[in-house]
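Yeah, one chain of the complex is gone here, protein chain that is, but the others are all in their spots.
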Amino acid sequence: MKKLAILGAMTAAGLSAGVASAATLDDVKARGKLNCGVTTGLVGFAAPNANGEWEGFDVGVCRAVAAAVLGDPTAVEFVPTTGKTRFTALASGEIDLLARNTTWTFSRDVDLGFEFVGINYYDGQGFMVPKDLGVSSAKELDGATVCIQTGTTTELNLADFFRANNISYEPVPIETNAEAQPLYLEGACDVYTTDASGLAATRAAFENPGDHVILPEIISKEPLGPLVRHGDNQWGDIARWTLNALIAAEELGVTSANVAELAAAPGNNPEINRLLGTEGTLGAMLGLENDWAVKAIMAGGNYGELFEKNIGENTPIGLARGLNALWTEGGLLYTPPFR
Amino acid sequence: MSTISDPPAGSFQLSMLINDTRYRSYTFQFVALILLIMAFAYLGHNLLANLRAAGLNISYNFLGEPAGYDINQTLIPYTSQSTHWQASMVGVLNTLLVAFLGCIMATIIGVFVGVMRLSDNWLVRQLMSIYVEIFRNVPVLIWILIIMAIFIAVLPQPRDFRGDDATASMVLGMFAFTGRGFYTPAPVFGPGSSVVIATFLASLVGIFAFKRYAKKALYDRGQLIPTLWPSIAIFFIPTILVFFIMGRPITLDYPALQGFNFQGGIFMRNSLIALWFALSIYTAAFIAENVRAGILAVSKGQTEAAASLGLRPGRIMNLVILPQALRVIIPPLISQYLNLTKNSSLAIAVGYMDLTGTLGGITLNQTGRAIEAIFLLMLFYLAISLAISAIMNVYNNAVKLKER
Partner (left out) sequence: MSDTHAQTVAFVRTTMLPEQPPPASEAGVIKWMRENLFKGWFNSLLTILSLYFIFQIVTSAYPWFANGIWNTSSLAECREMLDGMTGACFSVLTERWNQLLFGFTYPTDAYWRPTLAFVLLIVAIAPVLYPKAPRQLLVFTGIYPFLAYWLIWGGTLLTPLMILVGLIAGYFAFKQFERQSFAMGLLAGVVAAIVVIWAGGIVPAAMPDVLAIQAIPSRDLGGFMLNMILGTVCVSLSLPLGIMLALGRQSSMPIIKWICVIFIEFIRGVPLITLLFVANVVLAYFFPPGSNIDLVLRVIIMITMFSAAYIAEVIRGGLAALPRGQYEAADSLGLDYAQSMRLIILPQALKISIPGIVNVAVGLFKDTTLVSVISMFDLVGMIRGPILASTEWNGVYWELWGFAVFVFFIVCYSISKYSQWLERQLATDRR
C-alpha cells in the first residue's frame, strides 16, 4: 500500500511540484508520524536500547515535538544519519526535524538554508587521552595522532587550534563514533577529539573509563540544537517553542509529575496557565491543540528531567549542568516569555 | 505476375510511421528521445523545486574557498588554508598512488600465482587454488577491514616501543612496524648526490644498450653473449664506485621514537598499506586466473615445438609461451586494473584520504554541497578510468599480434 501510495504520489506530485512542501505540519499530521533525524548511535544523546527503542537527550526533543504535534510521543520514526547524510536528509524532506547534536554555525544557517530553532546543549570541543600518556594540556599534543569524526565542525576547529598554537598533528579521519572507539582504545590514535559531551558519552561506554582523561582545554563553542528547513516558518515555530516550552517548564517548576494536575485547572501563575493552555490561545496560534505543551512535557519531562535522565550526573555519562543550567542558576538557558 | 513497385510518393499515411520499416526506426528514436528529454525535464524540475523549497542553489564557488581541514598524506603542498580544489587534487594523487602501487603488486602476485597454479607440484597447485578461491569469493571491503584490524589489534603501537619495559622493538634498528603504519629509513641526498644518481641512470641506459647489442649479435652473427651477469655488474659497480668516490653523499635518515610517534624516515600509513595490500591480494586472485587461462590458451604444440628445438623449460616459458599468452592476458588485465582503481574508493572505510575521502568525504561534509561534490567526484573517476583504459589500449595495440 505504501509503495502504491508512493507511485501515486510521485506522478501526482510531479504535476504539482513546486507548489508543495510548504506545510510540513500538514505532512506530519497526514503521515501520523514525525520523521526525526538522529545520530547513528551516541549513548545518552540518541541510541537504540536493547529492545531497539531509541532513547537519549536528542530523542527526547523529537518525542516532545511529536507529542506536541500528534499527541503521541511514540509517533516518531527515527532516521539515523551520519555527518554526511544529515543535511541532505533534512533538505530533501526525508526528515522533518534534525536533532543530532548539530552545531549552529553561520554557514549552515545561511548558506545551507536551515533554521536552527534553538540550543538544547551548550557544548565545546575537548580532547580525551589515555591517562598513562601523562598529558595534562592540549598544548602538549605536538606530533600526536588525533582521531576526528569527519564532517563535523570539530575537524575545522582542530586544524585552527593546532595552527594557532603552531604545533603539528596527524589527523585520522573517522566516519562514526563507533569506528573511532577501537582505534582509540587500541592506541592507533593518541587522542580522540569531539564535543566534550560526546567524549563523556564515549568514555562512559569504555570498559575502564577511569583510564582516560578529558583534557581541560575546550577549544571551541559548540552550541548544539535541533534544526528544520528554511522557509516553513510555522513548522520552525513549533519546533522552537516546543524546545522553549521544555526549558520554561523547568524554570516554572512544571514537571512530568505535576503537569497533569497543573493543567487540569488554571492556577495562580498566569505564565504557567498560558504555557499549559489553561489561559489564552497560544496553541491555536501555532496551529496546534491548546494543550500542546502539556503533551510535550508529559512525553519525557521538562528540560531538566530530560537532562538528568539521559546525560546527567547520575547516569554513566555524568555530565554536570554547567552552561546548560537555567539562567537563574548561573547557566545560559533563558527562554523568551510565553505570552 | 504483379510488379513490385515502390509505394507511390505522396500517399504517406500516419500508420506508416509504425508499420513501415523505413520510417519505424525514426519513430522509435523520436519517441525515445522525447521520453529521455521528458525524463530529464521531470528530474530537473524536481531538482529545482526541491532546491527552491530548501533555499539552495547549485554553485561551485566552494572549490575556491579555504578547505579548513588537514590531510594526513599529501603528495603536493597542502595546508588547512588551501582551497577545496587543492584538497581534491591531493585526493586525486592519493588515489593514483594507491592504484599504481596496487596494480604493480597485484600483477606480481597474480603472475606468480597464475604460473604456480600450473606447476608440476601438486601441493603448490592446491595451495594456489585455495588462495585464488578464498580471495576471489570474499568481498574486498572485508579484506581491507581485516588488514586494518591486524594493524589496530595485532601490531604494536608506538606506546609499546616506549620506556624501559618496551614490549616491541625496531627491526634491525631501521624498520618500525607499528599499528599506525610502517616506518623505513629515508634517503637523504647530500651535495654531490646528483652525480651518483646520474651514474645510476647512465648505467640503466648502459644495460639497455648492452642488451640490444647482445640481441643484435645473436640475430646477425648467431653469437650468444651472456647478458645476466654483465647486466648485474653494470647495475651495481659504477654506482657504488661513484658513491664512494663522492664521499658517500647519500645517507639514510632512520626513524626514531620521539614524543607520540616515530619521527624521520619514510612513513607509510596503516590506511595506505591496508588498502594497498588488500586491493593487491584481492585483484591478484583474479589476475592469476587470467594468467592461467592465457597460458593454457597457448597450444601444447608450441611447448613441444620449443622443447624439440632444445630450449630449456625456463626459456620455453620466457621466449615462447609468455609472449603469446600475453596477448590473451592483457585485455582482461586492463579491466582488472580498472577494477582495482575503482575499488580504491573503498579507502573511505579505513580513512585513507583519496579522492572519495577528500572531495566526496570531508569537503562534501563541510560544505554540504552534496550534488556538486558528488557530480565532480564521478567526473574525476570517469576521467581516471578513461585515461587508464586509453593508455592500456595503446599498449595492447602495441603487443597485439600484427596480422599481415
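Per-chain residue numbering starts at 1, and chain names A and B are given in the order in which the chains are listed.
In this text, a residue touches a chain if its C-beta (ideal position, glycine included) is under 8 Å from a C-beta of that chain, and two chains touch if they have at least 3 such contacts.
The shown structure was predicted, so the numbers you read here are calculated from the model rather than taken from an experiment.
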{"item": "Residue, one of B:L97, B:L118, B:A149 or B:M317, that touches the chain absent here", "value": "B:A149"}
{"item": "Which residue of B:M38, B:L75, B:I104 or B:V138 touches the chain not shown here", "value": "B:V138"}
{"item": "Chain not shown: contacting residue from A:A205, A:I218 or A:L323", "value": "A:A205"}
{"item": "Touching the absent chain when the full complex is considered, from A:V79, A:V172 or A:L276", "value": "A:V79"}
{"item": "Interface residues of subunit B (partner: the chain not displayed)", "value": "18-19, 25, 28-29, 32-33, 36, 43, 46-47, 49-51, 53, 119-124, 127, 133-134, 136-142, 145-146, 149, 152-153, 342-343, 345-346, 348-349, 356, 360, 364, 370-371, 374, 377-378, 381-382, 385-386"}
{"item": "Those residues of subunit A which, in the complete complex, touch the missing chain", "value": "1-10, 13-14, 17-18, 20-21, 27, 35, 40-41, 48, 52, 77, 79-82, 84-85, 88-89, 91-94, 175-179, 181-182, 185-186, 205-207"}
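Here, only the chains that are shown with their structure count from here on.
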{"item": "Touch list for subunit B against partner subunit A, complex", "value": "42, 45-46, 48-50, 52-56, 68-72, 79-80, 151-153, 157-160, 179-180, 258-261, 263, 270-271, 348, 351, 353, 357, 361-362, 364-366, 368, 370"}
{"item": "Residues of subunit A that touch subunit B when the two form their complex", "value": "14, 17-18, 20-22, 83-84, 87-88, 91-93, 107-108, 111-113, 132-133, 141-145, 150-152, 155-156, 158-160, 162-163, 169-175, 182-183, 186-188, 190, 229-231"}
